[in-house]
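Of the protein chains in this complex, all but one are displayed in their positions.
So, subunit A:
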Amino acid sequence: MAFRTLVTKKSVRSSFGQIRALQTTAFTLPDLDYDYGALEPAISGEIMKLHHQKHHQTYVTNYNKALEQLDAAVSKSDSASIAKLHSALIFNGGGHINHSIFWKNLAPATKGGGEPPKGSFGGAIDSQFGTLEALVQKMNAEGAALQGSGWVWLGLDKELKRLVVETTANQDPLVSNGANLVPLLGIDVWEHAYYLQYKNVRPDYLKNIWKVINWKFAGEVYEKECPST
């Protein structure tokens, strides 16, 4: 009898689980591992606070809203609405993805910001770009040349095991450029990322950000995909 009850409970739970699968967990704004002012003078505390509390938070809020609407549309089999939500999802979902990576890509000097990459990751950079400086120059050039809003990335093609420098427009995540691309390091070149401090001189922002780039995190992501033997 107890066994039968158990089976009943389990089947109820699994059908409830199926319903729950349609319900989304609300995404939340991740905390930074450092204070807003910790990246100065490379990036001002004013920018970090606005960037995190306003811009990223707005992406999270709108992402959750879009997912709720998607839920409703899916449950009604409303394909037109599903299709219409596509851009809201990529804008806001992409914004959440990209900024979550970005905060990890930055660190104050006291926590390793600016320290050059080591190990197999450092070796891969040298072998594929010549020197670290050459990689930095390339990313700066592509970041500066990007028209409008977007990101410049150091990525790993996990199929080819090659490092790549890519750019994406607006909040398109790196995977938009190729399903095999894993983001190691992204630099936000939307104007909100630098305007209050650097105004129109994006190249100065790009030059200075390397002082607070957290190569350790990028290396960890790299090692996970390309474990050194």
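Just so we're on the same page, a residue touches a chain if its C-beta (ideal position, glycine included) is under 8 Å from a C-beta of that chain, and two chains touch if they have at least 3 such contacts; residues count from 1.
The definition used in the following text is that contacts and distances are computed from a predicted model.
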Can you match the unshown chain of the complex to its UniProt protein name from these: "Glutathione S-transferase", "Ribosome biogenesis protein YTM1", "adenine phosphoribosyltransferase" or "superoxide dismutase"?
"superoxide dismutase"
If I consider the whole complex, including the chain that's not displayed, which of A:157, A:191 or A:204 touches that chain?
A:191
Since one chain isn't shown, list which residues of subunit A touch it in the complete complex.
50, 54-55, 58, 87, 91, 147-150, 169-171, 190-192, 195-196, 199-200
